[in-house]
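Every protein chain but one is kept in place in this view of the complex.
Presenting subunit A:
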Amino acid sequence: MEEPDAEPPLMVVPGVDSAARQLCFEWGPAEMLVCETLFGGRGGGEGRPSSSCVFVVRKDQDIYIQTLRKLFNESHGIFIGLQRSEEEFAGKSRKTQLVQVSKNYRSVIRACMEDMHQAAVSARDPALHSQYSTQVSILSAMELIWNLCEILFVEAAVAGPLLLRLLDWVRLHVCDVDNMVREVLSSENPSKHELFWNVVDVFVLQGRMDEARHLLSKEASANPTSVNMCRILDDLMKKMPVPSLGNTQTLTEMELKWQHWHEECQRYLQDGTFASNSHMESICKILLGDENAILEKKELMTTWYHFLVTRLLYSHPTVKPMELRFYAQSSMDLFLGGESSPEPLDTILMAAFEFELHQVIKECSIALSNWWFVAHLTDLLDHCKLLQSHNLYFGSNMREFLLLEYASGLFSHYSLWQLGVDYFDHCPEYGRVYLELHIERIPLNTEQKALKVLRICEQRQMHEQVRSICKIMAMKALRNNRLGSALSWSIRAKDAAFATLISDRFLKDYCEKGCFSDLDLIDNLGPSMLLSDRLTFLGKYREFHRLYGEKRFSEAAKLLLMLMTAHIAPCSFWMTLLTDALPLLEQKEVIFSAEQTYELMRCLEDLTAGKSDKQKFQDDDVETMKVEMLRLALARNLARVIVKEGTLEGS
């Protein structure tokens, strides 16, 4: 079905003269930037100051409304519950379950309406008050539509119960008359109230027979002349057959009874029983389903769908679902009487009465500014197995398309995005890739937030996103010289190259300052030390210092030597290591064995031999002196250790 060519919504950018200028723009994750410019300039600008503003444009303002927060949060819970309950039930109990889900959604909408109403009432600022009131109306419309969909689609009420449900629906949603009803009922002498008969009419129109009869009795007691008429009317009302919810009668039985009753009413009317009281005569006509009589009470019904249900009640109470469309169309035509054209809400309700599900969803998508409603409703209808799937490019079916739209919208919000994650999880075709694209854009203002995002990615095996986020955090930490933080992020990212880089920085810092920063981190590296050679060296080197500090000299010595011989230490660091060996060589006690000393000497020679002549020339006095000192210390140690090792124990 081709969509009507509706005019796309126009958004005005203030201060920009579209006749003389153009707009440049850029998408962001949640917003769009728009700015006035002039394209096609060959050389440059205009030579005068620009008064241009940069505009930040947003699509969905609803997610920023505080009072709607509850709606998003609680419906999220219901949604997840529905997805997970798939295989538990079948058949009739499944339907009951789905109806319950639908009712839950509706009660969330109503709760939100309440909150919004409170907010509207307490708002001082008229603009804010108006905004809240608008929201209340919209929520009310949503609940109205959802309720009807629940009756027709989720519950799929059959002829009989259908009418009862529709009556409930009307009673719940036509509240314009509530004040009037209250006023009359609470007055001293209701039957003397000028609006008395209006209220009786209201009850009759809404099928509230007991309440109508109650008022009639008041009239009877107050007005002796009409006692007889009241009694008859009361009797008719009492006897009116209504469809039952249980299985106490078949439709045919009910229709038969109804036919007899209808004829009885007809007789009374034709006999002129109510001729002297126009109000009661009109009520009798209504009972007979006289369209004109009902239409006269337009003011009390206020909507065409009220008119529809009243009509059905009094002319065709056993209406079948598929017959609704004819009555609906004619009701709307009769009610509006050609004076006005249908509003969006009317079109939506009409589509529902016509059982055009796709039309309902499409119209709602157009009429509502936020995807919340259509996404959740469509999901529910899909669970009722009512939607055929159309294969398409942006999602495997309409349900997924709408959920993707809704969840994408949530990601613009600094905390609601977390709800969006779950929605994406339940979109089998594109959910994962959408989540990947959105989640990496979430601003990582704090470590906590980054960890939260990471957890979500790790749970879903989104390895690339994990790596990327850790890298971004590591980079940020490095730029701010927080080496410890940078290192732990690179370890988490399993980024060996970066870990090497940061380890180098640590080592460089050590050389300059003579001490390590972030000792805790380095001491507790554990197996992650193996991520990169440089990192391993850093960890081991720190261990060497620790051992030295604890005076475990021989272990320290062994470690130090191993760092060089196993080539864990980079060549550039060997000089530093050898210099670190000096205090060990100078100890009173001999620490390095002969073999170890030979090794050390070899390392030193390798180091000096490795230098080119030019480098040796450039070496300053300090360098040469260091080498000389080392050679001396090594030689002395060798001498001592040879003696020690050569001496027999105890001799």
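One rule holds for everything that comes next: a residue touches a chain if its C-beta (ideal position, glycine included) is under 8 Å from a C-beta of that chain, and two chains touch if they have at least 3 such contacts; residues count from 1.
The criterion applied here is as follows: contacts and distances are computed from a predicted model.
Per its UniProt record, the hidden chain corresponds to "Nucleoporin SEH1 isoform X2" from the list "Ovocalyxin-32", "Immediate early response 2", "Ribonuclease P/MRP protein subunit POP5" or "Nucleoporin SEH1 isoform X2".
Interface note: of A:R231, A:H260 or A:R441, the residue touching the hidden chain in the full complex is A:R441. Shown as candidates are A:Y430, A:Y510, A:F573 or A:F592; the residue that touches the absent chain is A:Y430.
Of the listed residues A:L368, A:L604 or A:V641, the one in contact with the hidden chain in the full complex is A:L368.
Among A:R58, A:H463 or A:K508, only A:R58 touches the chain left out of the display.
Within subunit A, the residues in touch with the undisplayed chain are 3, 7-41, 43-50, 52-59, 61, 64, 127, 131, 134, 137-138, 140-141, 144, 176, 298-299, 302-303, 336-337, 339-341, 343-346, 366-369, 390, 392-395, 397-398, 401-402, 408, 430, 433-434, 437-438, 441-445, 464, 468, 471-472, 475-476, 479-481, 501.
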